[in-house]
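Every protein chain but one is kept in place in this view of the complex.
Here is chain A:
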């Protein structure tokens, strides 16, 4: 369990990125921070592995204040996946993945074997293992990034817009892959995105943020859709645009689901 307790962050230059933020992220679930650019998502995420230290308040992991933990050790125990993968350009794919294990003191041979295994898990052809990151496509690099985040089997996985830089088709593939992985792995995932569809697809708990890390609404996707807290949420999740308000029309005895813009999105099956 991760807990933010009255967190605030003011950067050295005076920017207040987060005002006063409290939240509990239950174990083995995916929590998604969603909001527009500059609202403090990355800042909140990076507080979990002490890449950013809060100016006020505490972050607790399993009831332990992480300010009391050595930051390098802490980071080694948490997976981190970022936009553009952030792979080390001077190390081969396999070594990029194995690096995390080596930092955790795993022997060379074991690190290699486990890295090959996790590359397969994330759906990468192992023939790519001996290539350098620059020889891979963006989507492949992102998979390596996910493999690197998972290889040491951390309890917590932090993902900062991991699929933000790949094209929509690859993004969908990667999202599906992540859902499948999470079914098997049961990690506590903190996921940052500014795409509400991605948030609803991946999140068990979705946190909609306004500027300064102010919470507009927290809840499951269904809860948020059923009862949007205010107009900001309503417009953010797109209820106003009509794509989320569906109704049924009958065509030749088949019930077709049509959205608010008049676009047919599917058929309703009788249960």
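By definition in this document, a residue touches a chain if its C-beta (ideal position, glycine included) is under 8 Å from a C-beta of that chain, and two chains touch if they have at least 3 such contacts; residues count from 1.
Everything that follows uses one rule, which is that contacts and distances are computed from a predicted model.
Asker: The complex has one chain missing from view, so what does its UniProt entry call it, picking from "Peptide/nickel transport system ATP-binding protein", "ABC transporter permease", "Acetolactate synthase small subunit" or "Succinate dehydrogenase"?
Answerer: "ABC transporter permease"
Asker: Looking at A:19, A:86 or A:123, which residue reaches the missing chain?
Answerer: Per the contact definition at the top, the residue touching the missing chain is A:86.
Asker: Would you mind spotting which of A:148, A:171 or A:187 touches the chain that isn't drawn?
Answerer: A:148
Asker: Even though one chain is hidden, which residues of chain A still touch it in the full complex?
Answerer: Counting over the whole complex, chain A touches the hidden chain at residues 49, 51, 72-73, 75-76, 80, 82, 84-91, 99-100, 103-104, 131-132, 134-135, 148.
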